[in-house]
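Below you'll find the structure, written out as structure tokens, and then a few comments.
With one protein chain held back, the other chains of the complex are shown just where they sit.
A, B and C label the chains in the order they appear, each numbered from 1.
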């Protein structure tokens, strides 16, 4: 086994701190916005201005969605252990799994696998994307799983985040094959599924992250980084204007004992 | 008890998603960089351009410091449960307590309490800050705890992040009383402690966050948000170029059984 | 630095697995109940039958207390990431801090520090304990912090767990100085505080763990081990008879937007 541990991230010595081989204090602090640094540290290359705008829009889109289960978990944890803010933040991220933030990853994976299956000579024109989308959707017929990126419990007539991501990607000329394929899924699915669903924000964010070059699991990772800021915002709000005790009592005082032997 | 749950963060209805009362897709996505949104969601006000530059520099300074214990915890967790990226990220944040990221909070608290003790008619000129710093340091004489913000195990001659934060705060005219008091601590401590220590990066970041208006616990919270990006970068690197198995075996194969009855 | 890593816990080779130097399969499995093993692994000695009975009673007392905030956090996390049971369990432990399970640790620490302050020639008879308890309580007069181990939000007339722990400790002849001092606190506090409070279950469990030889932080650790079983029970119930969606909607649908500029 090697006796050294390889990394391209942070290193330091007596006089300097380096990050990705750059001088942290001379080249990065004050020069690179935090969002761009997050992209850079994962991709190992700095985003172009256009990529940065799309990437920041994705993080902004994913940062908060109100009283989600993960936010409730974070607030309950803070109410119980107010001195351990790292515990409350972690509790707020641990729900970032298959049902909530997982859509971002699932959409990225569904689209990436679809494109990989299409081979090196993949789709170029809208018609090619439509054909590929039809093929992918038909392959899931009979399968009861939802199509990643389609449908939303609230925004049934259209998720307002979706057109904005497409507009920014076009303006910045960074719209790639994953977003193109997801748009095609949006166009052709009514003829195959027999009903019209919106392209959801989590899915379009996953497609955008895939077009920016990130693997599916990392797409979920960025959703978690964005959500870390949102969870901190809820923690700060819980400190200013708490709901923790109110919520705990709403549950505890309405507990109904169910005799397990009589069920 | 109230039957509603108050929040100023995310809300949504059929056609819109709002965040802090703003239209997420129309006013925030593509318009506000992620770092600024993180500030805004916690402070409930948008940072000025100068505040934004200082704030982003702080997050960049705190994002990664190489193979820290928290990064090792995240990589070990990923090696053990690679499908649960939220678990690895949480393991990477859970060490953000008193020894590592806690310095940011401790420095913010030490300075804020010092300034609060000085009353409404607090220090104005450098000489006032020096006098207050002498008083605060003298009050801790005999006390063996380290002074928050002073000293660094590696950068014994000066932490390279410190002058950059002060330079940016001056350039942007956002240098406030916490940074001023910490600078005074840096000036006067040799005469009281009998040795010269550097002002460390974690402490100066805590002071900057306090000057930006954030309470001490939130200063640690932002250190965790910054670190979330750094932990994701290590997770991405662990996927590309893993050290997990190597590290696990370095420990496991070198385990030495110690008979507890013979100690 | 040493190149070996010392441990008295698990080790293994091709043919055997050892734990604390014992043969796991030959000496422990089927021979030692799990509760006793938990004691043994931490204390590095097997409990006597009397210690085992008291220790198991403490773990049983701490295992579940219904819909606490930590249980709500675990259920919300499971609802959000049902495939990651380790995430839901961790979310259920992360609230084990100062407000909820922390009482166990705080009581153990308060009593241990009180006894340590009394010196080698510590209390022997009830009257000595009463004198020491009066001294400790008087030292906290004016201090607004609660006395660890006194008071309960629900069981105002007496916590039903308290007499049972004392009875078992007496029956098994393992009642030591921490339980004795806590009993004295229970006797003398009305004359000093001016009101009568019950000795609570978390506090008496902390005293019992201290009498069994465990340091205060480990007392909280055993509360977490006990709670791990309780959290798993809630997770299993959430799988059979879920409340997650109901609770999430009760919060989300009753969200009230508060304009932060108008507060």
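Here is the rule we use: a residue touches a chain if its C-beta (ideal position, glycine included) is under 8 Å from a C-beta of that chain, and two chains touch if they have at least 3 such contacts.
Worth saying up front: this structure is predicted, and the values here are computed from it rather than measured.
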| note | Listed by label, the shown chains touching the absent chain are A, B, C
| said: One chain isn't shown here. Among B:97, B:122 or B:158, which residue touches it? | reply: B:97
| From B:157, B:241 or B:259, residue that would touch the chain that is not displayed | B:241
| field | Absent-chain contact - pick from B:131, B:193, B:217 or B:255 | value | B:255
| Which residue, B:66, B:122 or B:213, contacts the hidden chain when the whole complex is considered? | B:66
| remark: The missing chain sits against chain A at residues 3-8, 11, 18, 20-21, 44, 81, 83-84, 86-87, 90, 251, 254-260
| message | On chain B, where is the contact patch with the chain that was removed from view? | response | 66-70, 72-74, 76-77, 79-84, 87-88, 90-91, 94-100, 102, 241, 243-244, 247-248, 250-252, 255, 258
| field | Hidden partner chain, residues of chain C it touches | value | 1-2, 5-17, 19, 23-26, 28-30, 32-35, 37-38, 41-42, 53, 56-57, 59-61, 63-67, 84-87, 89-90, 93-97, 101, 154-158, 160-161, 163-165, 167-168, 201, 215, 217-218, 220-222, 224-226, 228-230, 232-237, 239, 241, 243, 246-247, 249-250
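We adopt the following convention: only the chains that are shown with their structure count from here on.
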| Same or different for chain A and chain C, where same means more than half of the interface numbers show up on both copies? | same
| query | Can you give the whole-Å distance between the Cα centres of chain B and chain C? | reply | 31
| remark: Note: chain B sits from chain A at a C-alpha centroid distance in Å of 24
| query | Using the average of all C-alpha atoms in each chain as its centre, how far is it in Å between chain A and chain C? | reply | 38
| said: Using the touch definition from the top, which residues of chain B touch two or more other chains? | reply: 5-8, 11, 84, 86-87, 90
